[in-house]
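The chains shown are only part of the set, and none of them has been moved.
Just so it is clear, A, B and C label the chains in written order, and each chain counts residues from 1 on its own.
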Amino acid sequence: MYTGKVTVQYRKGILDPQAQAVHSAVKSLGYNSVKDVEQRKEFCLKLDCENKEQAKNQLEEICQKLLANPAIEDYQFTVEEE
Amino acid sequence: MANVWETVGLTKHEYETICQHLDRKPNDLELNMYGVLWSEHCSYKHSKPLLKHFPTKGEKVVQGPGENAGIIDIGDNKGLAFKIESHNHPSAVEPFQGAATGVGGIVRDIFSMGARPVAILNSLRFGNINSARTQYLIEGVVSGISHYGNCLGIANVGGEVYFDESYQQNPLVNAMCLGLVDLDKIKKGTAEGVGNLVMLVGASTGRDGIAGASFASADLEEDTESSRPQVQVGDPFMEKLLLEACLELIDNENVVGVQDLGAAGLTSACCEMAERSGTGMKINLDNVHLRERNMNATEIMLSESQERMLYVVKPEGVEDVKKSFKKWDLSASVIGEVTEDGIISMYHKGKLEGKIPAESITEGVPVRQPESKKPKYIEEMPKEPSSLGEFDHNKMWTDLISHPNVASKRWVYQQYDQHVGANTVISPGQNAGVFRIKGTNKGIGVTTDCNPQYPYLSPYNGGMNVVLEAYRNLSATGITPAAVTDCLNFPNPEDSENYWVYSNVIKGMAEATKILDTPVVGGNVSLYNEGPTHKILPTPVVGMVGIVEDIKKITTPAFKKEGDLLYIVGN
Amino acid sequence: MKFAVIVFPGSNCDKDAQYAVESLGHNCRLLWHKDTSLPKDVDCIILPGGFSYGDYLRSGAIARFSPIMEAVIKFAERGGLVIGICNGFQILLESGLLPGALMKNNSTKFICKRQKLNVANNSTAFTNKYKRNEEITLPIAHGDGNYYVSKDEYKKLKENNQILFTYSDNPNGSSFDIAGICNDKGNVAGMMPHPERAIEEILGGKDGAKVFTSIVKNFQGRV
């Protein structure tokens, strides 16, 4: 069994209204020390694959097809054996 | 190396015309500005002569084509502002955000006129429903529309979903919005009064969507990767704040003109507002509130960041405007001034970066008249209908009602808030949507329609038929049809057969709208809808609105009680 | 009796709530979320539906920090009547005035339709005009309407008769079919369905009116 961890985030320069809203909420709570907020999605998948290579390839495909839209998002992932 | 004009999607002749207008060669900023404003999406260079066929005047017409939206008089000092617009190419690349920002754009068109948006509709076309790509697109498009429209709190009262192979590579996403305005409070996109100030309000400006208008005017390439940065992320929350702030300013006499920033961003808003009033603008780009560092003048002028509006305000009104936007936590900055020279001059970091005569860029595009040739498929079409032969009626019946184009679309419109605003009297799923006008007995009916098979098989008659279908949908509901907005979705007009179809469809629609006395008060053109192997069927979506004086007199299709009689009316 | 509706940035049923209350013949004003106090003569506060702060982060999570919410919480603690509808319900949960949480619908999709409900408790300030177990129909319109409550908390809700409405045919995955609840003192209520959209036949039914007339009856009984 392999564990894949995928992080998906907006590409640089793309507006992230959620992160902006969180940032201004944090500031309005009085935490002026907070200078920037980014938000990401993290997926954790359990893959029942033959070997790490196969798990990586499958995860790469899943990221491209489903988890991230390369039009606006970047993704990174790692695969570990359990 | 490509010629300079090709880098911005123009022809040599167009480039030379620019040089004549300017009496010199354009610099990079200027050329890019001409490039986007002279794209088909912004300039209608293939469509202008054809659009002249549409009747645009009528007893009820208060505002015809040319402004952000058309307006008709519905009595009691109330106007109905409405318009339909496409967001096809962005939705093909990023269905969720593409469709969402499509809703955002059309809603801004309505409230920039001073109208409160009260209803939206959407007209969608996809390829084979069984393909994984289509399902991905539907999922994204519908949730994008739902996300944006629901958050704004505008009731969805209707629409269409239609499937055909021809849309496999190029889906269509058209969104329509209607709003109510007091007739004496209509705002327009004008820049009158030399010395008045130009203000940019709403979201910050980033690098997103640069040159989206030219993107909308090109065929979709197989590798959409290269066109990716042109997609923007919408922020419906920001738009809701913008909407409320703008409508709060409706009574302010110091607000001279308002325009939303859509395709071609600041470029089109500045140039169009100035051109309408025969004025110019001196713009200081240093005052544009930026989201990213080191943006150059071209990037700032072409950015299509969403949720922004341009205001022209008397100097004494600047504080009022700032105050209203501040109340809603929005920024508003003075970025320029109205001048009398008819020229848009842009300064950045103390340097004059470009100078363009407003009229030359909005009106000066050479009209294109492509060759027109009757398509071979029409020439070869059998003149006589072929016989259906023997067939199984039961099977035909079940085939029909289970066909995705005929079956219920509840799975789509159930994702849209249909009742917010407490006005929706007939919600989606009937012949037309109807909402009441509070404080009166009146109601407004609206429908969007286009069965593309008819304009495909017989462009002129099919064009008429699309209008007639909308007319029937309203009449059957008890609504008196009043006016039309249209979204002309077609493939590449530079192809002579496509152009022949395009012109004949328009002529047919024009004839029908004339006879029915439903003038066309606004609309949108979306050409170049084709992928590497498929081009779309001609899809002239008609959005028709009408009025019912007594809202209690409307009818719905459902059988009401046992024993009622059935009639067929007409030929 | 005097009602007030709080306008948060992104509220979009604020005017609908005001319209409903006024159509039923009562006074209702709108209050701005940045206000720090409530007018002295307000008898019932409505937190309206919509998408306060865009529903970013979690629905209701940011609105609960609006300046006016401190005053609303104090008002509730003193026994004042507060009802949150849809997004208003979410705000009440986030601010701890009601137990539980609202998550994404189990379909992950927004749902808008007319929904059959059962009146689970007709002896509260918000439901006294309904019959017990009456079946009513109200519009729902939400993406995050999936009410979560742990088994232990559910027991408490049940024992204290805090469940106001349940779904006849659970549309969103809510625990124990719960559509609306009140606090243990019975003066704060939250519900996902929209009673303010159901007060006239022409808009498809009047089953929602009794939520407001119940509040009035309760209030008049108190005075």
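What we mean here is this: contacts are C-beta pairs under 8 Å (C-beta built on N, C-alpha and C of every residue); 3 or more make two chains touch, one makes a residue touch a chain.
Bear in mind the structure is a predicted one, so any value in this text is a computation, not a measurement.
Look past the single copies shown: the full structure has A x2, B x1, C x1.
Definition applied: only the chains that are shown with their structure count from here on.
Measuring from the averaged C-alpha position of chain A to that of chain B gives a distance of 34 Å. Distance between chain centres (mean CA atoms), chain B to chain C: 37 Å. Counting partner chains per residue, chain B has residues 235, 237-238, 329 touching two or more of them.
Looking at chain A, one finds that residues 17, 21 touch two or more other chains. Residues of chain A touching chain C in their complex: 17-18, 21-22, 25, 28-29. For chain B in complex with chain C, the residues that touch the partner chain are 143, 146-147, 150-153, 235-238, 240-241, 328-329, 413-425, 436, 438, 551-552.
Of all residues in chain A, only 10, 13-17, 20-21, 24, 69-72 touch chain B in the complex they form.
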